[in-house]
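Below you will find the structure I want to go over with you.
Of the protein chains in this complex, all but one are displayed in their positions.
And now, subunit A:
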Amino acid sequence: MRLAALSRAARAAGLEAGLTLADARARRPDLDVVAFDPAADAAFLNRVADDCDRWTPLVALDAPDGLVLDITGCAHLFGGEVAMRARLLAHLKAHGLTAFSVVANTPEAARAPARCGLGGLIPPGEEAARLAGLPVAALGLSPAIASGLSRAGLKTLGDLAQRPATPLAARFGEELLVRLRRTLGYEDARIVPRRPLPDCIVERRFAEPIAHAADIEGALALLVEDVGRMLEGRGEGGRAFEASFFRTDGAVRRLSVETARPLRDGPALARLFHERLDSLADPLDPGFGFDLVRLAVLRAEPLAAAQIGLDGRINEEEEVAALIDRLTTRLGRERVLRFVLRDTHAPTRAGALVPAIDGPASPPLAVPEEELPRPITLFEPPQPVEALAEVPDGPPLRFRWRRVTHEVVRSEGPERIAPEWWRTLTAQTVQESPRTRDYYRVENHEGRRFWLFRAGLYERGGGTPRWFLHGLFP
């Protein structure tokens, strides 16, 4: 076992990462050791990254212990780059974190000095001069390349930059040169943010954190109004909204709301958020209060101002869409559904359910005129029954389902439906529906109608075909 990370006191005592535990214990018998848990570290980094969303919506992880924030266009909101950096550091320090931060023109130029424990501001155009003295390890390369470079006597970025590019690329790969160019500011690259950039954002900061449910809803109502105005100006409506609540202790809760059609109507949106707050399994725990509430429009679509028709027709569609929104917000998108028909003979695939919130189905497929009756309910998976037929491949005479015997008086069939072999057969589908099915529509002596099938064919072998009940007719 080796040491993975050290506290400041341990480092001061002369220990270092990579030391074996036995050696460390020998040097300092009073060493306090905790098992290394990379998953918990990653989760914590994610939490910090969530909290850093308050500075800019563009935050990228730099595992295992770094974050890259793209503050383009954000710095002025916090009083400039210098002031912003100071506030960020103060905020992190208040939460008990030690951080090194560098503001620079490119992500790599900021990352390299911060990794070496430096801090500060690198003015544009001065990267090459300022960073020349950094060790090559600051580039964050693989250990093989790093040791190769040090064996070649290239210790600092300045050394590397003076070398001709071609032999370096031939020896250590193109990756090294790209990193170097980006770090020294010759080339720019954007970070890949953890969360997609919303279409628009409105937020409210509170000098005094808010904790009461009424205050939270009040804040949301204000934000909803703001976002409504913003969307109206752009001629758009939102399809997906997300409210983020930043707690003073760094935790962030998010609530999202989707709508079936573009929406920018303040009260309707406020109602949806109210519904969402109501339906939370664990209530929004304000802790010591939220000091920032943000509302982001994750997806916006064009929405022209609507003219209400004299017959109120537009109104009706709006009403149904609003109902779908409300039910979806409360119950979840997988519970409010809409049917779509597919052009296939496979009974389970022919009709599918899709979330209603995704909008009206594409124009329905033309259903063939000569269509055989289909049951109103389908069992998934089909229920095995014991059936008795007069001739092996004839309709059943009687069958037993759920401990009741049904005498068949009328039947129609077989309707032979073969599995769709052109679909990729996964192991599971092979097991479930490997066989051709012969479907029979039967009616029993009591006037109940069933859809039965025999799986498999007699002449193909593979044992006696079994019978299943697949659906019920009204």
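What we mean here is this: a contact is a pair of C-beta atoms (placed from the backbone, for glycine too) under 8 Å apart; a residue touches a chain by one contact, two chains touch by 3 or more; residues count from 1.
The rule is short, and it goes like this: contacts and distances are computed from a predicted model.
Per its UniProt record, the hidden chain corresponds to "Protein ImuA" from the list "Carbon-monoxide dehydrogenase large subunit", "Protein ImuA", "histidine kinase" or "Cysteine desulfurase". Taking the complete complex into account, A:L378 is the one of A:L378, A:L397 or A:L457 that touches the chain left out. For the options A:D70, A:D265, A:E317 or A:D358, the residue in contact with the chain missing from this view is A:E317.
Residues of subunit A in touch with the missing chain: 315-317, 319-320, 322-324, 326-327, 330-331, 334-341, 347, 350-353, 356, 360-361, 364, 367, 371, 373-380, 404, 409-412, 441-443, 446-449, 471-474.
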